[in-house]
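Note that one protein chain is taken out, while the other chains of the complex remain in position.
Entry: subunit A
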Amino acid sequence: MLADFNLRIIFEYLPLFLTGLRSTFFISAVSIFLALIAGTIACACRISSIKLLKYPAIAYIEIIRSTPLLVQIYFLYFGLPTLGIRVPEIQTGIIALMLNSGAYIAEIIRAGITSVDDGQIEAGVASGLNYFQRMRFIILPQALGATVPPLLGQSIVLVKDSALLSLISVMELTRVGQTMTSERFMPTEAFLTVAFFYMCIYFCLKALADWSQRKLIYREAY
């Protein structure tokens, strides 16, 4: 019961929890950065009129979106060695998170770009701006504003998804909870602490997402 909640053991494991937390931070930050790049490229291919780019991008996005992340992680974790590629678990996990988030980010960016009204683009054409000028002065400033809140939302999803890397034995936050449970059999203390740390990250990112959303609505009002 909660009455026998053992605080001392949490303090004993605190250094390990902090290592796990750092690992979760590191994995999430690297993955979201790479996913932004992958997503931008995928989106560029997706909206291009060149079929050789467009259809592979559609296939990538749809396959990722209709299969579970855990299956994608296992696909790489068990699949790469059969191709003779040996990468450490943490890299495998980061690649999986990058590929997974990249597909969602591609759709977020695409939604941002298509949210820019056609009239805006026509006005740009009428003003004699060329394609790059239209992108730089008209489409991107508006599209980026619309993509920031959902991108922050995707970052929240990614942080939580990184917990699945514990299943391929990456020593991140959730894995620390599992380790503590198997060593001391104190699951209540272990997993409530883990949950507490995730909640802290969640509230920080959510505050940031809400703030950016408010900022955008404020800007739109003008």
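The rule we apply is simple: a contact is a pair of C-beta atoms (placed from the backbone, for glycine too) under 8 Å apart; a residue touches a chain by one contact, two chains touch by 3 or more; residues count from 1.
Just so we're on the same page, contacts and distances are computed from a predicted model.
Within the choices "Sulfite reductase", "Amino-acid ABC transporter inner membrane permease protein", "sulfate adenylyltransferase" or "3-methyl-2-oxobutanoate dehydrogenase (2-methylpropanoyl-transferring)", the name that UniProt assigns to the complex's undisplayed chain is "Amino-acid ABC transporter inner membrane permease protein".
For the options A:L14, A:A29, A:I63 or A:L144, the residue in contact with the chain missing from this view is A:I63.
When the omitted chain is restored, the residue from A:I58, A:V87, A:I121 or A:L192 that touches it is A:L192. Those residues of subunit A that touch the chain absent from the view are 1, 62-63, 65-72, 74-75, 77-83, 156, 160-164, 166-167, 174, 177-178, 181, 187-188, 191-192, 194-195, 198-199, 202-203, 206.
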